[in-house]
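What follows is a single structure, and I will ask about it in a moment.
The complex is shown incomplete by one protein chain, all other protein chains being positioned as in the whole.
On to chain A.
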Amino acid sequence: MSAREAILRRIRSATLGPDGRSAGERAGDEQRKAGVRARLETAPRGVIPARGQLPRAERVALFEEMASAASATIARLSSYEEVAAEVSNYLRERNLPAAIRMGEDGRLARVPWAREKTLDVRKGPSEGTDLVGVSHAFAAIAETGSVVLHSGADNPTTLNFLPEHHVVIVDADAIAGDMESVWSALRNETDRENLAGGRSAGGGQDAAKMPRTVNVITGPSRSGDIEQTILLGAHGPRALHLIIVDT
């Protein structure tokens, strides 16, 4: 008997009784299976805190408040036109060289980078030598001040972790109240490409279509491992700068 079978058999005998194969128990087993399928299909939402259900204006304000509390810095702009100047400004204020690295994300391409004549914009994943990475968030969560980024052809995950400074652009419209709403949005995004594997019956045959990596990021990296004193800048970015764009 394989390890897999042995483990599953022990679990079943604990759940159904040592030889849980009587007719009644088999019927019970069908019920269990139906229960699991239903749960995976409907993915019921549990308790959503009131602060995760605010109307738009308050939601964006809460996002700013929570992200600041998590030590992120924030700029709010009224259009993509202003983003390049804001990034240049961020670099200047911190005496950083005028160089950034970013993915090929189409939303980043809307930024008029060329207007910043001295800014060196490199594309592609980081190999650990870049001081500043720029990303576009898929969504954000007001309840906790988090940004949500996912991997894909145009969004290298290394940019979220290797640079010293991480600049994340997020559309005000993409700020959700709670994490549950982000999962709905992700399913809708993936649904468009028939990526609903996760929604078909539990353990269905369709490929799972979550992106390889979904990063929920709340503030810059930190550690409290020396005398339980929290210090910013552990292994990930030392600073997280969020640019909210009202579109």
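As a convention for this text, a residue touches a chain if its C-beta (ideal position, glycine included) is under 8 Å from a C-beta of that chain, and two chains touch if they have at least 3 such contacts; residues count from 1.
Please note the rule applied: contacts and distances are computed from a predicted model.
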item	value
Hidden subunit of the complex - UniProt protein name among "Acyl-CoA dehydrogenase", "ABC transporter", "Cytochrome c oxidase subunit 1" or "Iron-sulfur cluster-binding protein"	"Iron-sulfur cluster-binding protein"
For chain A, residues in touch with the removed chain	2-4, 6-8, 10-12, 14-15, 32-33, 35-36, 39-40, 43-47, 49-51, 66, 69-70, 103, 124-125, 127-128, 143-146, 151-153, 156-158, 160-162, 178-180, 183, 197-198, 202-208, 210-229, 231, 233-237
